[in-house]
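Here is chain A:
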Amino acid sequence: MRRAVPATFALALVAGACVAPAATAEGRQIEALYTAFLVIAALVALVVFGLATFAIVRYRFVPRAAGIEPRQVHGNNLVEVIWTAVPLLIVGGLFAGSLAVLARTEARSAEPVVEIQVEAFRWGWTFSYPDEGVQVSGFGNPGPEIVVPIDRPVRLSLTSADVAHSWFVPRFLFKRDAIPGRTNTFEITVEEPGTYRGQCAEFCGIGHSQMPFGVRAVSEDEYRAWLEQASGDQG
Partner candidate 1 sequence: MSASAGLGAPLLVWLTTTDHKRIGILYGVAAFGFFLLGGLLALVMRLELSAPGLQVVDVQTYDQSFTMHGTIMMLLFGTPMVAAFANYFVPLQVGAADMVFPRLNALSFWLFLSGGLIVLSGYLVQGGPADVGWTGYAPLSELPYSTTTGTDLWIVGLALTGVASILGAINFVATIYTRRAPGLSMFRLPMFCWTILVTSLLILFAFPAVTTALALLLLDRRFGATFFVAAEGGDPILWQHLFWFFGHPEVYILALPFFGILSEVIPVFSRKPLFGYRLMVLATILIGVLSMGVWAHHMFTTGAISLPFFTLSSFLIAVPTGIKIFNWLATMIGGRLTFPTPMLFATGFIYLFTIGGITGVIVASAPLDFHFQDTYFVVAHLHNVLVGGSLMGIFAGLYFWFPKITGRALGERLGKAHFWLWTVGFIVTFLPQYQLGAEGMPRRYADYPAELGWTTLNGVSTIGSGLLGLGVLAFLVNVALTLRRPPDQPADPWGGNALEWWTSSPPPAHNFESLPPIRSNRPVYDARRAAEGGGRSGTAGPP
Partner candidate 2 sequence: MRRLLALVGVTSPTEARFFQVVAVLAAGGAIVYWFVSYETAGTALLGGFTLASGLIGLLLADAGTDWRASAASTRDPDRPLLDERGRLPSPTLAPFAVGVGASIAATSLVFGPAPLLVGALPLAWGALDWLHRSRAEMAALDDGEEGQ
């Protein structure tokens, strides 16, 4: 029983908290980094749980040890240096990995194929394609849906009309805040065609959970066709 509990913890850590497979190029990098973190996390957890369980099982008081005082060890410089240095090396490695992925998520291509301006409001979204003169706006369920081409960098510029919101698509493993008075720009490259549900992730009042949106990723041709139809509707 006592050993079962820590074992369960370790298993939960290794198996648990799986993200859905990423649909963007950037998201795939984040997913890979997360997997690496989970492996290291499981190893660290195994070491700590292993040592703790060893201590509990091996050094538990037994009656025949009554009256015998354990050796009064006050410390050991060597092991203390080891468990300072090894974690330092580990976080150094994790930092290097994080920097590499950041370089990708923060990268801006010279000429993005699609530019979309996003304005969040209580409680919905307005998406504009300034070059194409298309605007999609809506609130409530299912909310507005935008269409983007696959395998092309899409640049989104994000701001808010009122309070802070956050543009979050779980399948992209990515979110960014929409903050009044600021414009946040980021790029995504969807690699897998499909429709992805997005939602607000920054608490913005009573409609916070009721402002989803959709991102439909399609082939270049379908995207062109959609643009034509949409601009025709609005023209």
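FYI, a residue touches a chain if its C-beta (ideal position, glycine included) is under 8 Å from a C-beta of that chain, and two chains touch if they have at least 3 such contacts; residues count from 1.
With respect to how the candidates were assembled, all candidates are chains of the complex that A comes from, given by their letters.
Keep in mind that what you see is a predicted model, and the values were worked out from it rather than measured.
Asker: Every candidate listed belongs to the same complex as chain A; state which one touches it: 1 or 2.
Answerer: 1
Asker: Show me the residue ranges of chain A that touch candidate 1 in the complex, using the header's touch definition.
Answerer: Chain A residues touching candidate 1: 5-6, 8-9, 12-13, 16-20, 27, 29-30, 33-34, 37-38, 41, 44-45, 48-49, 51-52, 54-56, 58-61, 65, 67-76, 79-80, 83-84, 87-88, 91, 94-95, 97-99, 101-102, 105-106, 122, 141, 162-164, 166, 168, 170-171, 173-177, 179-182, 184-186, 197, 199-206, 208-210.
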